Each structure stands twice: as structure tokens, then as C-alpha cells.
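Inspection log for the structure reproduced underneath, given as C-alpha cells.
For this depiction, one protein chain was excluded, whereas all remaining protein chains were kept in their positions.
Chain nomenclature is as follows: A, B and C, assigned in order of appearance, with residue numbering initiated at 1 for each chain independently.
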Amino acid sequence: MNFEPPKRIQTLLSDIRRFVERELYPLELTFFTDGFAAVEDALAQKRQDVKARGWWLPQIATELGGMGLSLVEHALIAAELGRSPLAHYAFNCQSPDSGNMVLLLERATSSQKERFLKPLLEGEVRSCFAVTEPERAGSNPTWQGTTAVRNGDDYVLNGHKWFITGADGAAFAIVMATTNPDGALHERSSMFIVPTDTPGFILEENVFTMGRQGEGWASNGELRFRDCRIPKANLLGGEGEGYAIWQERLGPSRIHQCMRWIGVCERSYDLMCDFALKREVGPGEPLADKQFVQGWIAESRGEIDAARLLVLDTAWQTEKSNAIETRDRIGLIKFHVAQTLGRVIDRAVQIHGALGLTDWTPLAYFYRTERGARLYDGTDEVHKLNAARRLLRRYRESASGGA
Amino acid sequence: MNFEPPKRIQTLLSDIRRFVERELYPLELTFFTDGFAAVEDALAQKRQDVKARGWWLPQIATELGGMGLSLVEHALIAAELGRSPLAHYAFNCQSPDSGNMVLLLERATSSQKERFLKPLLEGEVRSCFAVTEPERAGSNPTWQGTTAVRNGDDYVLNGHKWFITGADGAAFAIVMATTNPDGALHERSSMFIVPTDTPGFILEENVFTMGRQGEGWASNGELRFRDCRIPKANLLGGEGEGYAIWQERLGPSRIHQCMRWIGVCERSYDLMCDFALKREVGPGEPLADKQFVQGWIAESRGEIDAARLLVLDTAWQTEKSNAIETRDRIGLIKFHVAQTLGRVIDRAVQIHGALGLTDWTPLAYFYRTERGARLYDGTDEVHKLNAARRLLRRYRESASGGA
Amino acid sequence: MNFEPPKRIQTLLSDIRRFVERELYPLELTFFTDGFAAVEDALAQKRQDVKARGWWLPQIATELGGMGLSLVEHALIAAELGRSPLAHYAFNCQSPDSGNMVLLLERATSSQKERFLKPLLEGEVRSCFAVTEPERAGSNPTWQGTTAVRNGDDYVLNGHKWFITGADGAAFAIVMATTNPDGALHERSSMFIVPTDTPGFILEENVFTMGRQGEGWASNGELRFRDCRIPKANLLGGEGEGYAIWQERLGPSRIHQCMRWIGVCERSYDLMCDFALKREVGPGEPLADKQFVQGWIAESRGEIDAARLLVLDTAWQTEKSNAIETRDRIGLIKFHVAQTLGRVIDRAVQIHGALGLTDWTPLAYFYRTERGARLYDGTDEVHKLNAARRLLRRYRESASGGA
Partner (left out) sequence: MNFEPPKRIQTLLSDIRRFVERELYPLELTFFTDGFAAVEDALAQKRQDVKARGWWLPQIATELGGMGLSLVEHALIAAELGRSPLAHYAFNCQSPDSGNMVLLLERATSSQKERFLKPLLEGEVRSCFAVTEPERAGSNPTWQGTTAVRNGDDYVLNGHKWFITGADGAAFAIVMATTNPDGALHERSSMFIVPTDTPGFILEENVFTMGRQGEGWASNGELRFRDCRIPKANLLGGEGEGYAIWQERLGPSRIHQCMRWIGVCERSYDLMCDFALKREVGPGEPLADKQFVQGWIAESRGEIDAARLLVLDTAWQTEKSNAIETRDRIGLIKFHVAQTLGRVIDRAVQIHGALGLTDWTPLAYFYRTERGARLYDGTDEVHKLNAARRLLRRYRESASGGA
């Protein structure tokens, strides 16, 4: 066994941390208060810096302009980037574009790649991923109200989606829609690439979320498809493969997500330690001397370290096999890390007192936006149930085998 | 023993609930998205309706224009009002004005009452309460950086305050400042009434809190006092009595706060039950049939009922004696109810999924603003320590007595 | 509202507490280490003392030799008795006899009463209650493997029961058995009174529980019925009424159980406070000065007070109506108090360190025997699900009503 990060990225990790601290932390307050649009230009410059340093697209192969990292290596970098809400964007590995790139890489035709993937990799455009619907529980991707009906050489889409991150300003959406409502449960839907300037593609509004409407990448759009007609060439993968594609996308993307959360935990932990030392509750009496605070710090350190190892081990196992083989474990990290994240942020807020509620530290941003971690891409509960059913299967088999 | 709400207010409670549901719920979405200013006019009208129904100032004696309720009765009404974030304001019993009214009633001279209390009771002006300082831990009100120095017939204030709810638009502030830095620990500070148009009273900005700057009553201001000169007639109570007055204010005000939180819990509970019945995770498969959801509903119901009784019992005991006698119990309810509140809101958000993160229900507002419940007016931890020390005193005495 | 215990029992409560402390605490260590048999004679003497003081059978009407208390009054006394594991027995209101008395009072014929109830009330015999079966989940009383087949004027019982408290030494058992396996779900079973000297009634062994086999009242027996023949006169209530009778028995009995647990909490709380003051972690440095310990003490006090009020309110509501009307609430207190109990005992053990693991305090006994509180008479989970389904019904009705 060997728990040390690969030698070749150790320096990289500290270089990236320094970059994030020096170049991106200073933009955060403006982002929290004035929104994404207010920092978009500055971020465009930072993206150039990132490219210049050779850090662009850490999740993508070298021949496509990325860093060519292994899953474990990328995971380690994701934890560094997770420290700032702006870093994934600056490195062009932000959700949902990062997941869309994977989809397009694996499923797109060469002309689709040329038209949609290439500018995405370049960072010239953004994209969004439209599955969730307000009328249907997000936890059931086999049950989509949006339909795509074949009409000549086109498909005509009708339906309603929401909570579509980054729809505002995206060049195209990858959309899940029912193509065969009477088909087998997992073959009813298909994926489509829909340019956002297609007539009938309507961004109704950015949905107010936790008190902010947001804009651009940092927004959650509500979409309507009204007789939105796209050529069949925009079908991604085969008809009826929507669910399967959705599943493929999620595995590695959840690993990165979890490592991003570890980064959020680490930043929150740093903030709680720094503030505990600095803040006095009376003259010469720092918070750091209080047992309650010490308890939170020690618990957080233990939980973060354990969660980090769990994710890295999952990345390592997935590297050795694939995301279908390790999907139980990927299910486990999804809720385990999301819950760790919630506890660590909460303790950091509590230690900061009123300051923790303001936007003068990133904690309030983490608190309000990362609440979603226990919900998106499947609620914690859905992951628990799915994981448990598969975990139990092994016991069932061994039990019947023994009879 | 008798656990039934007093007969005379049973109808009142259901009338008020109906009013809140019909008149105030419809204003909430605008409040969440567009802010307080966007509903201020509508609320002014609702205040007239409330007055017309005889429900104005539920916490105040009849002869002063209030409802003349007992502490227990007011607590029961506070739970109804707590269901909407706008209701306390509509009834003119919102924090911090409500607490300031008590202070002025008990400590103000008759000319102070005429000038400051009267318009407050009428709802013609708002006020704020300025204790917390960014440089000093809020949990230590004996340690104030703001100073008030006697100069002729005036006091001159200098200092820095923040997290001052409703400072924006307030007519006056009640300010705690050090008058005798070398005095006994609890006699160093005094309270002052400072009209907000006094030169040297500076509202620097409304502090961004959980992503919103807010305005008017729904804001947290950062204040500077720069040689802010007020006549000694604006001293509230005697010099050196700041801490004592602060203590007095807190007792009953915490009871109301706790009952307001019970109201937030009840609203959240209603929302979770309604949504669990309505939302299907598959055709004909409502969330309400899921064990996880059922578990949260049952746990929430048990915890809310227990917390409600704990607060009512505390109100009842305080009515029979006073808030000094029952301060241990008031300390206990502060953190017990705040933690119940946190759990109930969190479960309601989780049941709502993505919808729980949007501002289309009040849950996201509760989630982001009520996080403060475990922090303001003393953190949970400070209350635990204070309560424990006093609780242990009884055992210490009985132990030595028994020797 | 009035939260004060009824005047007429206030002195009674403190008298009983003193009696329990002086007369029963001293017997506990022997009970913990040497078992029930070792204190049985001493307890027989205490029972005489209890009778002499007029405290016998607090749960029973005066005309039957009891104290004639209301449900609320009895609940208050149950909390005092709960402080010692021996007190309910000394007052002849221990489980399962107490529940059996209620059953016999309400359902027995006069000759059954004469033969079985009378000596039970006198304290001349003990009884047991045989429902749980090792092969079937305890949470499903409609699904009993034990059968009773009518044969002439007799019933012949066959089956297997376990976890039958106090079977060892009992004079008779009240047994649930299937009489009509094809009947409606809730009418399949009947209750029988089975004298333990009936041929075919076999106490196989006292089941080792948490490391002890126990004996007498403090044991859990495993029973076999092998062609155990009893006259039809021993049928309790009508045929097919087994489930209904079981339900009736549980309501009030759960209220008392919960108040007994409050007593266990109070004793544990006293022990933690006393020990925290006494135990030094260094010279002049008592545990009581540590924040962790203070936190546990304050949290425990809040939780116990809240739980106590919840149970008392439930008793009060049940007194005003009946246990069917309040069964939701009774379900809520069952798991709410059981969980509070678990937390409080756990904290008390933690504060005591190694001492908390020994039998030198009652905490280890509480820890190992009260773990059952979350399991017996329906697991916490079963109660949550049942309560939630009924709680949701109200919302379903109001929703359809409102349409």
C-alpha cells in the first residue's frame, strides 16, 4: 500500500494551491456580492494564465489540450480547486461543462465533436445539461415529461426543465427527453444537443435560489421547449440510450464532485483554525482555547481525512476497473462526503459567529450553495437505497450458495 | 396541570393563522426575491388591517395600545406569527423594535417615552439596537470597544458596530458603549438613545449576509460612531447600567424568539407533509409512502411538540416569577429550540429536493436566515455553559450541605 | 395553562423520592451483581413498608387497593419510581404485571378476576405476557406462529415464545395465539390465561441477555407450548380479540413506560452532575469546569425537561379523551423519549469514565438494559412509520377537502 500522492504531481498541487490563493481568492467577495457577471472578465484573464501554465482542462487527455491526468491525479487537483468557488471555472473543468465534455467525447459523432465539443474545450462557449423537471422527482431519470417526437428528419421537443445550471449564456444544452414512452423502463429516453438559439428553446428565467437569481454560469435556469425542432443529427448516441448515457456521465463526475467538496472542507477547516486563533472572546482569551472549538477542529480533521481517503480509494479502484464496477462505492462517497461537507461548513460558520453569516468569508456562500450537495445528482437517500440493494445482493448470493 | 391554551385566545389563534395565511403568505415570494422595499407599502396596508382587528402590539399593555396579553398568551400568538417572516412586522412586534419598546417602557424617562417610544408604538418609525461589534466576540457584552465620553452636558460616542438589524431606515438606535472602562466588569457600559440623524452616526453599509445586502427592516447595518455627540438626556437608565439593561431585555425577548421559531418549525412541517403527499417519485408513488420521509415527519412532530411545551412552560414559569428566576430555563430553550429549528428546516428542504433550494417556498429563506438562530443573542455554546454553571450550583450546594 | 403538578401529590412525590433513595438505592448494587434472587427477600419487606404508607398499586383504583390516581398523577409518580430499577417492583406496578392487571380488570370474567387478578393485586404472585416469538418479527403482532386449537371444552396450544419478562417464577402467563389463521388480519389471534404449572407449558431457559441470564422477575424466558391444554374458561375476552386487547393494553402502559424512562434520565442526570463536581482531572480542576461536560449537562437538562413535558401533555390529553384518540402522540413519545434516554445515559457513562462501565453506579445497568427501550413494544422505526401515516392523513384530508 502507498498513500502518498504520485510524485509527479506533488509540486503541481502546491503550485496550484498558491495560484488559487493568490489569483482567485481576491475575486471571491465581488462574486459573492455582485455576482458572476462582475468577475467574468477577470476570470477570462485568469483562464489565460491557467492555459499559459499548462493547467488547462485537468480532466482531459493531452492530445485534446488537457493535462492528461489519471483519475486519482485529477481527484487530487479537484480538491485544490475546490477551495475556491471560482477555480474549477478558471481551469475549465467546471460542472456542468466538464461532464458534458465527457459525454461528447464518448458519444458524439465527429461532426458533433467539431461543432460542439471543440469550442467547449477551448473555453469559447459554455453548455448546460437539462434533465431535471419541476413536475417530476429528480431522483427518477426514467420518468421524463419532456418529449421528443420524430418528424421527418427532425425531432420536435416539448417540455419543461429547471434547475439547469449555467443555461443562461450557454451555447447549447444537452437535453434528455422521452422518445419512446412505451419502451422498456431504461430505454424510454434519448439525449439531444440543442443549440440555445434554436426557436422554441426558451430560457424562462433564472430561478431564485437561496435568495439570489444569479446569472451566467452561476445561475439555475428554467427552460421551456415549445415545438423546438432540431435535426436528427443532433441526437447524441442512439435513440433510447438517454438513461445509459446519463449513468455513464455520472460515475467519474461524482468522484470529481466529491473531491471538490473535500476542497470546500479544507478551505472551511483552514478558516475555522485561523479564526479560532485570531478571535478573542475576552482579552488574551482566544476561541482556540475553548474545548467546544477544539472538539470541532479535531472532529473535522478526522472526518475530512477519512472522507478524502475514501474518495481517493474509489478513484483508484475506478482507474483499475471502471465506473460500473465501482458504482456501489461511488454511491457511498456521494452521500458520505456530502454529509461530511455539511457538518464541516456548519462548524466553521458556528465558530465565526455573525461573521460566518456575512459574505466577508466564503463560508456563507458554501453554506447556502453546498446545501444542494445532498440533493443534486440523486439525493443522499436515493444513493443509500441503491447502494444498499447492491451491497445486500452479495450477502443474498452467499446465503443461497451456502444452502 | 392543564395543557390547553387559555380559552379566551383559542379563537384568536385560528383567526390570526387565517389572516397570516391569506394576507401575508402572498407577499412572501416578492419579499424573498425583490426584498423588503418591494413589499413595504403592501405591509403598511396590512398593518392598518391588523390595527382594525385589534391585534396591534400583542406584546404590549392595553393602555398603551396593545393587546394586553400574558406572556403565555403572547407566546402562543408568536408561534402563529412565526409561520411567515412578515407577520411579526405586520403586527408591530418584530425584533428589534419589540425589545426596544420593553426597554423604553421600563427604563425611559417620560420625555424619552414621549419622543421615542410613542412613535414606535404607533408604528410610525423603526429603531435598532446596537451592541455587537466586529472586533469583539458578541458573546461578551462586558467588553465593548465603543466608548461614550462625558463632555459637558453631552456624551461623545466613538466606535464601530455591525450586524445591526434594521439600522437602515431606523429613526433611532439604542447603543451600548463603555462609559467607565475601569469600573467593575458589569458596570462599565451604559445605554444611549441615538437619533440616526445625529452627526457622526454613520451607516456605512448594509452588510451582505448569505448573499443578500437587504434594505430597510430586513438588513444588517454596519455603523460607525465618529465623535457622535448626544445630550446626556439621551442616556437610558443610569450610567453603568448598560449590561443590566441588556440582561433584562433578553429574557422575555428570548421566549418570544423561541416561539417565533416554533412557528417557523410548524410552517416547515406543514410544507413537508403537503409536499410529501403531492410529489410523486414515480407514477402513483408519493414521497409520503417512503420510510425515510415518514421518519422525518414523525421525528419532527415529536421534536416540535416537545420544544413548544418547553417554551410554554418557561413562559408560564416566568409569568409566575420573573425572567431572572427562570434564566437557566431561558438559556436552555434558546439552544434547544434553535437546534430543533435547524433540524426541522433541514428535513423540509431535503424532502423538497431542488425546490427546497429555490425561493418558491419559504424554506430556502428559513434555511439561510435562521442559521443565525444558533448564533445571535449569544451562541448556543455560551448558553450551554452559562446554564450548566448555574445548574451545577444546585448540586454543589446540596453536596456541601450534605457533608 | 398550568404546568404545576397537582397540589395533592406534591408532598407525595418528595416523600416517595426520599423512600426510594433511602430504602431502595442501598439494594441496587447487590441486585446488579448477585441478581434479583439476592434482593427478593429484602424487597418483600419493602413492599410491606410501601403498603403501610398507602403507596401500594399507584396505578389502580382505591376500591381495588390502589392509590386511585389520575393518569397524570401516576405518570409523575412513575418518574420518581423510575430512578431505581427496583422501585416499580416495590410498589407492585412493575412491568409486565402492571399491564396484565389492566387487561384482567377490563377483560377478565369475574371468576378469572378472582383466581388471577386478586393475588396479582395482592402481590402474592407474579405473571408474564407472552406475545413475542423468536421466528417472527416482534413488530408484527398480527402474525403469530403459536396456535390455539379448540378441542372439546379446551384449547390446545402449540408454539414458541421468547423474551418473556418474568416468566421464571410467574404463576400464570397471558398468551397470544392464532385461533383463526384465515380470519381478517386483526382477528386471527386470541388471548389466553395459562397457569404456568399446566402440562405442556415449558420454560426452556432464561435467555442470556447482555451477558446475564437473570432469574425471577429480572429474566427473559424462552417458552415452549407443547400440546398445552387449557379450559376454554381461560380465554381472555372473545375469540379473535387478541390483537384488539393487545392494542388497548399498550396505550397507557407506554405512557407509564415513558415516565419511568424520564426517571432513569433524572437519576443519570443527578449522577453526572454529582460526579462532575466531585471528580478532579487534576488538583483543584473538577470535571464540572470542562466545556464538554457543561455542554452535556445543559443539553441533557433541556432534553429531559422537554421530553417530560411531552409525556405529561400526552397523559393529560389521554385523560381528557382516551388512548385511541391520542395514539399518534403515544407513538411519538415512545421513540422520542427512548432516544432521549439513550443519549442521556450515554453522556452520564462518558462523564464517569471507567467507573461508568462498572456496576458501582446504576449507569452500566441502565446502559445495558435500557438499550431495549428502542426495541420493545414496537421498535422506534415501527412507531415512526405508524405515527407518520396517521399524521399525514390529516394533510391528505385537508388537501382533498380544499380542492
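Here is the rule we use: a residue touches a chain if its C-beta (ideal position, glycine included) is under 8 Å from a C-beta of that chain, and two chains touch if they have at least 3 such contacts.
No experiment lies behind these values; they were computed from the predicted model shown.
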| Which residue among A:Thr142, A:Asn158, A:Gln213 or A:Gln291 touches the omitted chain? | A:Gln291
| query | In the full complex, which of C:Ser70, C:Thr198, C:Gln213 or C:Ser398 touches the chain missing from this view? | reply | C:Gln213
| Any idea which of A:Lys46, A:His74 or A:His383 touches the chain not displayed? | A:His383
| message | If I consider the whole complex, including the chain that's not displayed, which of C:Phe3, C:Phe32, C:Phe129 or C:Phe192 touches that chain? | response | C:Phe32
| field | Listed residues C:His160, C:Arg371 or C:Arg389, member touching the removed chain | value | C:Arg371
| task | Just the residue numbers, please: which parts of subunit C touch the chain that's not shown? | result | 32-33, 132, 134, 136-140, 143, 162-163, 207-213, 220, 279-283, 287, 290, 292, 349-350, 353-360, 364-365, 367-368, 371-372, 374-376, 379-381
| field | Touch residues of subunit A, complete complex, unshown partner | value | 1-6, 72, 270, 273-274, 276-278, 288, 291, 293-295, 297-299, 301-303, 305-307, 309-310, 312-313, 316-317, 329, 331-333, 335-336, 381, 383-385, 387-389, 391-392, 395-396, 399
| query | Touching the missing chain, which residues of subunit B? | reply | 290-292, 295
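What we mean here is this: only the chains that are shown with their structure count from here on.
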| said: Quick check for you: after a Cα superposition of subunit A on subunit C, what is the rotation angle, between 0 and 180°, in steps of 5? | reply: 180
| query | Which chain lies the greatest distance away from subunit C when centres are computed from Cα atoms alone? | reply | A
| field | Length of the line joining the C-alpha centres of subunit A and subunit C, rounded to whole Å | value | 51
| field | Between subunit A and subunit B, centroid-to-centroid distance (C-alpha), Å | value | 37
| query | Can you list the subunit C residues in contact with two or more other chains? | reply | 291, 295
